[in-house]
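Handing you this structure, nothing more for now.
Here the complex is missing one protein chain, while the rest keep their positions.
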Amino acid sequence: MLSFLGKRLLLFIPTLLGVSLIVFLMLQMVPGDPVNTIVPADATEEERMLVTKELGLDKPIAMQFIYWLGQMLQGDMGHSIVKRLPVADLLLPAVWNTVVLAAASAIFSFGLGIFIGVYSAYRPKSWIASVCNALGLAGIGMPNFWVSLILIGIFSVSLGWFPSSGMYSVGRVDLPDLLNHLILPTIAASLTSLGVMTRMVRSTIAGLLQQDFVFALKAKGARSRTILRHVLKNGMPTILTVAGLQFGYLIGGSVLVETVFAWPGIGQLIYQAIGQRDFPIVQSGVLVVAVTFVVINLIVDAMHAVLDPRVRHS
Amino acid sequence: MASNIQHLTEATIGKDRVKEPSRARELWQAFCKRKMALAALIVLMVILIGCLAAPWTAPYDPYEGAVKDRLLPIGTPGHLLGTDEQGRDLLSRILYGGRLSLLSGFAPVLLAVLIGGGLGIAAGYFGRLVNMVIMRSLDIVYSFPAILLAIGISASLGPGISNVIISATVVFIPPIARIAETAVKEVRKEEYIEAAISSGASHSLVIRFHIFKNIFNRLFVYSTTQIGICLMLASGLSFLGLGVAPPTPEWGFMLNNLKQVIFIDPIVTIVPGVFIFITSLAMNLVSDALSDVLDAKG
Partner (left out) sequence: MEQILEVTGISKTFPVQGMFGRKKGGVSAVDGVSFSLPKRGTLGIVGESGCGKSTLARLIMRLIEPDTGKVRFEDADLLQMGKSELKGIRKHIQMVFQNPYSSLNPKLTILDNVAFPLWANGEAKEKARQNAYKYLDAVGLPRSYAAKFPHHLSGGQRQRVAIARALVLEPEIVIADEAVSALDKSVQAQVLNLFQDLKKEFDLSLIFISHDLHVVEYMSDEVMVMYLGRVVEQGPKEQVFGKPAHPYTQALLKSVPSMEIQSRTLEEVAALKGELPSPLNPPSGCRFRTRCMFAEERCAAAAPPPVEVGTGHTAACFLLEEHS
């Protein structure tokens, strides 16, 4: 068990390094000199050299990378070019907002998905099972930014039930208001996870129901509730693993939904920063999300190994 | 002596003179049995042909429109799908725009198969060091959530449909390479590979005739399942403004434009998205059926 985790942890560090390297290189690819975004067009050569030195751009690339990495590890993410505030101050609340949305989507899609999936496994011919099928296909096929527009169109514009943007109404920070704003984005963001979960839960549970131990339990006269408990216990490792991965995607893939709903999350922040060519935000933002994603995957793997002994010995 | 052998052979084999239908025909017949997939394929064909033949199928020039005609509803005589926020016929823009959208759905997957497939085959065939270097590097790229990676690359390269295609290609290379590598590793263990090597064949010959032919099905089926996803990713990128520039029509970008008028006419806003959805869904259904049909035959 420990050797398995040890192996995974060992891969973790080079992975994080590699991820940081890619993020760093991504922004090296941007055409044009970043100095130009800071310095006015008519600046003198001296002024340009000053800014270049200040940004550390006169050093070789490898040095820049190490320096940048060092800064990141100390929590110093630089300053936003546009807003003139420390990046960290902007990032943290944004990350939190995304987590709120992701958590809500996770609760919704996992809860509903597991329920529908289990039900469809037990009653394959029912209408709920057909809903399950349809959801599975639709969830995976519907672009979430489009669904967001539809939801806004129907529920905000036509029916006026829910607000169409933002996380809170102006001046309010209470829970009911938050929930009011949460509903539409959550539905839009959950769609893919919902599709994946219903499909996967249904096939996992259906597969388990065919296994010999279920027949053995029935022969022993066990109640269906007991059987369900055993089946769920068996299916948990797979289901939780997929759920964990989906949670990672919810955090990492939030950009589109956040943009449509003007939800002040990290995705929205990065996207706006791209438009404004505010590179410190883009770089740190992408790095934070990517690292979170890797960490979540590691936790999911570890959890899977804890729950399913077969994985540890493979 | 040879005649003895002949005699023995015929006695054991028997005389079968049944003419076997060609394999392609068998697969096609199996596919057609799945009604939903067949319907999906037809829809897909209609969309594909309609868009590719846009200069002939579109009733209007997609760039022309008068502001006075803006946001006409669906079903207006002369404008089957209505008009957009600048008065341009929506149907024509959908047909012309489809060419770019479909291109950005198919091309990245095709490129990813060429590049990722090649990398996966090399990693699976040569093993050990080559495998480690290739797969670990790809794992790092794979550690990024897809849309984030695509946005990052697109942002760095700048807007434009070719950059969207590049970003999407990079996103799909790791999973496709992984599928190829796994498949090659399985095939590599078979005895006919040993036989091929022992006959003195060069690596490229072994890969061409023995490895590639036996992984092609799996690779092909998997990549078709990715096309729908790629279409959504690419149109998402265009939606964010990282793709084409105005006034070029493209489904994702059109959604972006129409987004602003959602408060005025919510219904026409969703039309381009319908096409993304239908195409993606049809592609998924077809690829699901393909995977069933090809798996059954092995």
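By letter and in written order, the chains are A and B; residue numbering begins at 1 in each of them.
The rule we apply is simple: a residue touches a chain if its C-beta (ideal position, glycine included) is under 8 Å from a C-beta of that chain, and two chains touch if they have at least 3 such contacts.
None of these values were measured; they are calculated from a predicted model.
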| item | value |
| --- | --- |
| Residue touching the undisplayed chain, where the options are B:A30, B:L110, B:V130 or B:I197 | B:I197 |
| Those residues of chain B which, in the complete complex, touch the missing chain | 1-2, 4-6, 8-10, 12-13, 20, 190-192, 194-202, 205, 209-210, 213-214, 298 |
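The working rule: only the chains that are shown with their structure count from here on.
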| item | value |
| --- | --- |
| Intercentroid distance (Cα basis), chain B paired with chain A, Å | 25 |
| Partner chain B, residues of chain A touching it in the complex | 14-15, 18-19, 22-23, 26-27, 29-31, 137-138, 140-143, 145-146, 149-150, 152-154, 157-158, 248-249, 251-253, 255-256, 259-260, 270-271, 274-275, 282, 286, 289-290, 293-294, 297 |
| Of all residues in chain B, those that touch chain A in their complex | 136-137, 139-141, 143-148, 151-153, 155-158, 228-229, 232, 235-236, 239-242, 252, 255, 259, 262-263, 266-267, 269-270, 273, 276-277, 280-281, 284-285 |
